[in-house]
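Only one protein chain is missing; all other protein chains are in place.
Letters A, B and C name the chains as they come in the text, with residue numbers starting at 1 for each one.
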Amino acid sequence: MKPTWRLLIACSDQEGLVHKVTGVLYRARCNVVVNHEFADPGSDRFFMRTEFTGDINREAILDELGKLLPPQPFVRLIRPGKARIAVLASKEHHCLADLLTRCAFGELDAETVAVISNHDLLRPFVDKFGIPFHLCDHTDRAREDQESAVLQLLDEIRPDYIVLAKYMRILSPDFVHRHAGRLINIHHSFLPAFIGAKPYHQAWERGVKVIGATAHFVTEELDQGPIIEQQIISVDHTHGPKDMARSGRDVERLALARALRLVLEDRVFLNGHRTVIFD
Amino acid sequence: MKPTWRLLIACSDQEGLVHKVTGVLYRARCNVVVNHEFADPGSDRFFMRTEFTGDINREAILDELGKLLPPQPFVRLIRPGKARIAVLASKEHHCLADLLTRCAFGELDAETVAVISNHDLLRPFVDKFGIPFHLCDHTDRAREDQESAVLQLLDEIRPDYIVLAKYMRILSPDFVHRHAGRLINIHHSFLPAFIGAKPYHQAWERGVKVIGATAHFVTEELDQGPIIEQQIISVDHTHGPKDMARSGRDVERLALARALRLVLEDRVFLNGHRTVIFD
Amino acid sequence: MKPTWRLLIACSDQEGLVHKVTGVLYRARCNVVVNHEFADPGSDRFFMRTEFTGDINREAILDELGKLLPPQPFVRLIRPGKARIAVLASKEHHCLADLLTRCAFGELDAETVAVISNHDLLRPFVDKFGIPFHLCDHTDRAREDQESAVLQLLDEIRPDYIVLAKYMRILSPDFVHRHAGRLINIHHSFLPAFIGAKPYHQAWERGVKVIGATAHFVTEELDQGPIIEQQIISVDHTHGPKDMARSGRDVERLALARALRLVLEDRVFLNGHRTVIFD
Partner (left out) sequence: MKPTWRLLIACSDQEGLVHKVTGVLYRARCNVVVNHEFADPGSDRFFMRTEFTGDINREAILDELGKLLPPQPFVRLIRPGKARIAVLASKEHHCLADLLTRCAFGELDAETVAVISNHDLLRPFVDKFGIPFHLCDHTDRAREDQESAVLQLLDEIRPDYIVLAKYMRILSPDFVHRHAGRLINIHHSFLPAFIGAKPYHQAWERGVKVIGATAHFVTEELDQGPIIEQQIISVDHTHGPKDMARSGRDVERLALARALRLVLEDRVFLNGHRTVIFD
């Protein structure tokens, strides 16, 4: 069996790009398994994701691509493998437990290398999985202090992705900046509705008939990052905020798990503050 | 066959209301077909909708209910029948056409008695159905002027409900006030996301993965009225604003048609700025 | 705080039942929190579920109800509490893991008292939760033999409900008979489509655009028991049977978890081979 590769390209659009890129792979006798491309008429950007098998000279391929692509392309040519993720959590268990289980059974192509929390509540559960649990308490402590403890841990751990699984702390712009593109959050509303605190209370106040959850990359503006996945669920007048929270947990874990699968399989491209997703 | 009645009650909550109300109907030898009740723990309001058949003395029943219900109840005891609706439209056909068809074939228990529009575009279609079409042009005309022409028409027509089927004009507080509780709008987003103009453009800009439509009562604050029905549909990065608008039309007509059915069957109660819906 | 009760009634329909039953509670000075009733015009059966608080004489209430209800009613008057469930599993982890997690964190009002499996694969995971894991191997063993080992375990455990969380063995009519009304299965299709083995392969063969999962009570006829909950998910031509299985796992765990919540909260009534669900 020849090894499997993923080729990811994002660059300014130009005629013939699909022809040229597939030509490189064809001449290298690679076998394309699946191919996705998208040219965004708004941004004039071109995106391509190709899965192929082949005994290739990686450097030679990258070299050839570099010559035919427009200036300053984003190009990655990688072998699929387990990513290392760190999970930030607070008191709610459901997203964390779902991720740990999915990683444990290989449903997500990732290894959870650490759980960091500002509460000690979930430690016993995390311990069951043999995953290091780090408490970064926030009580009687300056905001910056607690955050820099988290940052220091992340510096040691060096995860590929940091998943905010109902981490109830707002990150500073500096934190976000240092981990740009690596931070994935689950927000418990169908954004942009109900930004900020207590979205289920807001949803109940407003009397909506659907609630939802949004998995998104974190940027410096709160709840404004590029959306990866949204899931919704119906509610009615009998649902108070607590009932909405209970129903919502199911879409939260699902939205986050799907978003993570997409990210881990390199299916998600950033296109300004939007995403291009090849699934 | 005995006649069918609908009893609608909204009042402050009190113990034993279901027992007392059903007692009135039981003693009047009515046959309850279906019964819904809801006590809102937030507002301490009680809501009840009962469908029953029976040869009743309507005044006597209302009298008896008046004695046992808490002070200042909302009570209606009605025979189901066709409501008279006026539709306000602009240039988009899809919600209007859907309503006219549903009314024509009895899918909605209503008669469309007039279509009022600020454009002449949909006249030929409305003419097919033999329904009076009134043009209230807005070009070269003060906002108040055009609106008062609409209001005058409505004064003559006296519809039970006024449906804003993609009517692209903002109503004045006075208009809303005069027809409070009678105005049903379809907004092309899952409110409260994307209030105001061009929601599909806003949705595309934000990069959401679901879009939706919201049917709601109109109040003086734009797009803030009590929500009756919401429908959503998935989109992806290949959808530009036009594609979203095309997909969205299907949920717009559906959300509006369902909301109207609920309203026409007297299933919708106002509970502050929320709704209680017995379906 | 007064204690909370659940009153469940199923009987032949008769006029005035709601009035009479609520009267019993009203005279006992109970406070009805929420009330659901349904009279099925097809079967002429009446169903009622009431949650109330009150210091009651349970026997007296049951006595009074017995006098006013039609002959041979089903009546239960219970205090909510944790049910004891046994889970039957084979090799797939996802439904089992979801249930164990939900029970561990109190999302489901149940205690998992045992996991029984015909494979040893999931033992390490179950061990993490400190729940007894029983292997009833089927290799080199008569079908009846393996089943009677399971039955014997269940006789000792005496669970309130037995959850078949992807248990890949068909139960004998005798097994089903002995645990009638207690057996809840998750089938990986939207029944009645794709009864029997390998539903995802069947779905792929047929080229459907939606797949689903069905949680249902088990009866003697395979996959024909009363349906409690169904969840669906879209698929397209790029999904092979394995992709469908992966997508399907998410609706399987969700359908089963929701069904269990409904059952554990005593919201599910049997109505012939259908269910009445008050949610």
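Observations on the model:
Methods note: a contact is a pair of C-beta atoms (placed from the backbone, for glycine too) under 8 Å apart; a residue touches a chain by one contact, two chains touch by 3 or more.
Here the structure is a predicted model, which means the values were calculated and not measured.
From the options C:Phe38, C:Phe52, C:Phe133 or C:Tyr167, the residue with contact to the chain not on display is C:Phe38.
Looking at B:Ser12, B:Ser43 or B:Thr101, the residue that reaches the missing chain in the full complex is B:Thr101. Checked against the full complex, the one of C:Val33, C:Ala180 or C:Ile232 touching the unshown chain is C:Ile232. Touching residues on chain C toward the chain that is not drawn are 38, 40-42, 190-194, 206-210, 212, 226-230, 232, 236-238, 240, 271, 273-277. By the touch rule set out above, chain B reaches the unshown chain at residues 34, 93-94, 97-98, 101, 104-105, 107, 125, 128-129, 238, 246, 249-250, 254, 257-258.
Where chain A meets the missing chain, the touching residues are 15-16, 18-19, 22-23, 25-26, 31-35, 37, 39.
As a working rule, only the chains that are shown with their structure count from here on.
Taken over every residue number at the interface, the positions common to chain B and chain C amount to over half, indicating a same-residue contact.
Those residues of chain C in touch with two or more other chains are numbered 34.
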